[in-house]
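All protein chains but one are shown in place.
Take a look at subunit A:
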Amino acid sequence: MIKCIACGMPMNAKEDFACGDITKNYCKFCMREDGSMQSYREKLNSMTEFIIKTQGIKEQPAREAAKSMMAKLPAWQNKIDDM
């Protein structure tokens, strides 16, 4: 199964891929409006907001969980945590 390198979401259908392009290794939720992949900072912010929206928890535990999850994903392996 192909998973998005930036958030880990499984990408089965064509529409799961960024721009519907199955050669891309990131998903539609991890792309910017111009089709490029979000930066670490953008993804950390959007992932934090996603956790808050889905569970209503406070920002700090949401951000820590987002950082922890992103640290395991291929796109962010060389990222130095500066946030």
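Here is the rule we go by: contacts are C-beta pairs under 8 Å (C-beta built on N, C-alpha and C of every residue); 3 or more make two chains touch, one makes a residue touch a chain; residues count from 1.
In this section, contacts and distances are computed from a predicted model.
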Check your understanding: The complex lacks one chain in this depiction; which UniProt name from "Fumarate hydratase", "NADPH-dependent FMN reductase", "HTH-type transcriptional regulator AcrR" or "Acetolactate synthase small subunit" does that chain carry?
Key -> "HTH-type transcriptional regulator AcrR"
Review point. Of A:A6, A:M31, A:L44 or A:A62, which residue touches the hidden chain?
Key: A:A62
Review point. Touching the missing chain, which residues of subunit A?
Key: 1, 9-10, 12-13, 50-57, 61-62, 64-69
